[in-house]
Structures are given as structure tokens and as C-alpha cells.
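To start, the structure under review is shown below, and the notes come after it.
Shown here: the complex without one of its protein chains, the others still in place.
The block that comes next holds chain A.
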Amino acid sequence: MHSYIRPSQYCVVQLPSDQLKIIQPVPNTIVQLGKYGSFAANQILGRPFYLTFEILDTPEPDGYGLRIVSATELHAETLIEEAEADGEGDDGEPGEEMPTRTNKGINDDNSAQRLTMEEIEELKKESGAAGRDIVAKIMESHSTIDQKTAFSLAKYTLRKRKKYIKRFTIIPLDVSTLANYMLAEKDAGRTLELRDEHIGLLGCFGNVHSAGSSNVEAIPDVTPNGRYIVVDDTGGLIVAAMAERMGILYPHDEDEEEDLPSSGDANQEQQVPAKPSRRQHIQGMSASGNTITVISAQAQANLSLLKYFGYDTNSPDETHPLHTHLKSLSWLQLVDPSRDPILSAEPPTLPDEELAEMKSNKRQAYYFKRNRYLKNKAVSDEARAGGFNGLIVGTLFEPSSVLKHAVPLLAGSSQVSIYSPNIEPLVELMDLYSVARRTAYINRKRDLESRAPVGGEADLSSLYEEFTLNPSLILSPSLHHTRVRPWQVLPGRTHPMMTGRGGAEGYLFHAIRVIPTEESVQAAGNFRKKRKLETTSTPASDKDVVMLS
């Protein structure tokens, strides 16, 4: 998928200013980069990712106007510096040390730069002056450049280069890049300020991974699995991250190994893989394993960010793996299907003769409604049957209300993983699963059951009223915070970055779904060594039934 730049595939351009820009290099078009200029999409297509290109002022004879900047050139300054440092270390005598430079003689105004603004503008307009030359000229015209310390000199050069050099790097658009793009360039709130470290930990805590090939069903005793519930209010970023982990996010996977054909018209490439004809119609949401079930507050889940991975929820590409592996339903369809407009009104099945007499548009409408009903019904039934392998949440909802409905749908030993930009919702959730509350729940339940009429059902309604969540379904809830601190590593100038992004800290909740036994069991063990074990006949005391966590 990411071995070379494919035509019309979304990718990201990293500009000298470290800005990111999403582009779609359609063959035979021009890509505009604002003040850094523009280039023809054809000149990057088919090339590997992560190459840095420089826009040439005079293109080559065949019209190719870019130059691949080699790694050595990109690292040139640091390499030279390092080499110099090595040299000093080898033959530098202690007596003839270079005088340490300071900023003593530097004035805090612009008097040192002899080039005026107008002159620089003139330089830029001059046809021959490439970005590099401008930077060189500016450096030359700086009167006190030799007084600068190595550190400030590096900073100065970097600043000027970012401003004038026409370079760019093409990066594949994957989940990590998209998350960073949303953080830096877009409204970070839209993705709940999810950062790389959160995405990684969210998926690991959720134990989200590929369920393997579909032949898993052939192995006895292993039912198809890898079914995850995702509650996503980040516009699809969490779904994309989980799909990436499960190997169902990127479409072109099969031709990964293919080699570039030696010749061929670019026009051929332009055509998207031929859509299957109606006979080969692939029913959406039909996979039985390795699936993501998205439950959303809206009738149609908002997963707009998936478009960057070639999957548009409004007009899904049937060859995309998400078409079959991504299932979407609303909370209404899960909690109370009888009130759902689609599920509550089953379109009657019409006999074939009647259909044959219908007008074609009416027949089409019939099939559309009938298929929509069947599809929704299948997804809703499957979701309500439960047995999911994990629950991944990043939501605006009150987390407890999501867990109330979703935790019972999980299979035993599966993981619950929740991201929240703020800690408060998760702190409250932790409290709802506190040891004290769980103990009280178990005692109350036992109490109510003991009062039940012989042979009859116990009335547990007061229990459910007092405890919105069943704390005995969850084991070892924990709350985590993670943050990555970037460093600058340069010869002799290594330190953490001076500035970073503030905003939401981001927290993760993790817990395991368990299946409590029906019989009442009592805890045992010497986990409170200092205290005498209370051997009362009524085990109602708080201390006796503390569960292990």
C-alpha cells in the first residue's frame, strides 16, 4: 500500500515550515503548495514515499522540474559539524582552544542584516535565485554572523531555510499521519485531541488485532472472532486506527508485491479498479469475523475521515475491505429495535409474479428497501447476540451509559479500552467500579436473592436502580495517562524540545470483562494478614467479600 505513490491516492506533503498538507496527486494535474510553488503530480507518481524533493527553477529538458534531495545533503550541516567535532577531539591541544563565543556583541535589532526587505524580495523575483541561493546571500550579508554561537547560527540558518527553500517531502497518509495532521492543521477537538501515544495504547489495551485469515473457522473449537465494538466520536479516526491494526484499512493490499510495469499510459492508471458488475454485487457488512461494529448516536455514523483511506461511507467502494468488515448501527437499533423506523417496519416479501409485473423503478425501490431492512436486521441481531471480543470507546457520551449497554455484549476475558481527553468522566467511571461498590452490589444481590420466594425469581429492580452498572462484570479497572516528550538531538546540543502542544492531556481506561458465577462464592486468602479473619456466620460484612482486584 505504501511502497510507492499511487495515482489519486491521498498523501501528505510536509513543507519546510513543518506544515502538513493533504494532497491527492491526480495524474496530469498541478499540485499547488502556496508560497513554496507548485509541481506536476506526474513528477512524484510512482516514486517511493519519504523522499524529499526540491523544486527546480529551470526544469530538465523533458520537463521534469524536481530534484531528489539525498539524505547526505539533508544531514549535511550536522554531518560537517560532527566531523569537525571529531577533528577537534583528535588533535585539539588543550592550550589552543577556540575562544568560546557568546552573544555579547550582538544587538537585539535588525541592524546586523545588511540586506533590506526590498532587496530580499528582489532576490526572490530574480529568475535564477533558488531558495538555497537566497539563504546563502542572506547569511553572507549578515555582518555579525561570525559572532554567533554555533547554536544561534544553526537556529538562524534553519529559520531562513524554512522561509525560502522550496523543498517538500511526500508522506503516506496513514492513521498516525492523519492524527498529527488533525492535531496540527485542523480543529483538534474534532478528533478529541487523540495523539499517537493514545492511539497505540487504546488499540493495545483493547487487544485489537487481526483475526487471521477467514479459514480460522476451519479450526475446531475456534469460532470466528475478532469482532470489536467501536464507539467513535472522532469522525472515524478511531475506526481507522482499529481497522489499521486489523488489516482492513488499506485497499490495495493484494498488489503490494507487484512491480511497476515497464511501460503503459498514465491514463490507464486513472481508472479506479473496475467496479464489480451487479451480478457480483458484494453485500455490505457481511463479514463474520475480523469486523468492527460501530454504534453511533446518529442514524448514520459519522465516519467522514475514512474517505482519506479510500472509503466513502456514502458511496462505498465495494472492493474496499471496510465494505464488508465495517458494520454500523445506531444505539436505537441496538437498545430498542422495535422503535427503530427501519427495523420496526419490515417491508413485506412480494411473490415473484407480482414483482415481474411491477415497473422497474418500483421494483428497484422494493429491492432497496428489502435489502436495507435485511442488512440492518442482520447487523442488529448479530450485535444484540453479543460475544464481542473487545470494546473500544472514544466518545462524547457519558462513559457509564456506553458501558451499561456494551459490556454485557462482550465475551468473557475480552478487553474494554476507553479514551477520554479529560480525566473527570473516567474518574467517575472508576468510582462506579470501585471495590466498595462492587462489594455492596454483591451483598445486596445476595440479600435480595435470599429473600426471594421459594422457587420464584428474586425482584432485583431495586438493585438495578441503585447500581446503574453491574460492577461484577468488570475486573481490574485501571486509569492511565501517557505522554510522549520529544527531544532535539544535535551534536552537543541535546535537550528536550522547548515548546510543545498543550490542551487535552488524554487518559485511558482499561478493564477486563469477566463472567461471575451464578453460585455465591466467597473470597479466601490471606490478603489482609494483619487482621484476624472474621468468621461470622453472616458473610454480609464488607471486608469478607472483597473481590480480588
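To be clear about the criterion, a contact is a pair of C-beta atoms (placed from the backbone, for glycine too) under 8 Å apart; a residue touches a chain by one contact, two chains touch by 3 or more; residues count from 1.
Convention: contacts and distances are computed from a predicted model.
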{"item": "Omitted chain, identified by the protein name its UniProt record gives, among \"tRNA (adenine(58)-N(1))-methyltransferase catalytic subunit TRM61\", \"Anaphase-promoting complex subunit 2\", \"Transcription initiation factor TFIID subunit 10\" or \"GPI-anchor transamidase component GPAA1\"", "value": "\"tRNA (adenine(58)-N(1))-methyltransferase catalytic subunit TRM61\""}
{"item": "Sole contact to the chain not displayed, among A:Lys21, A:Lys137, A:Arg190 or A:His209", "value": "A:His209"}
{"item": "Touch criterion as defined above, residue of A:Glu54, A:Asp174 or A:Glu193 at the omitted chain", "value": "A:Asp174"}
{"item": "On chain A, residues whose C-beta touches the chain left out of the figure", "value": "2-4, 27-30, 40-43, 45-52, 58-65, 68, 70-72, 74-75, 78-79, 82, 128, 174-176, 196-197, 199-201, 203-205, 207, 209-216, 218-219, 221-223, 225, 244-247, 253-254, 256-257, 260-264, 266, 387, 411-415, 423, 427-428, 430-431, 434, 436-437, 439-440, 466, 475-476, 478-487, 489, 491, 494, 507, 512-517, 519, 521-527, 542, 548-549"}
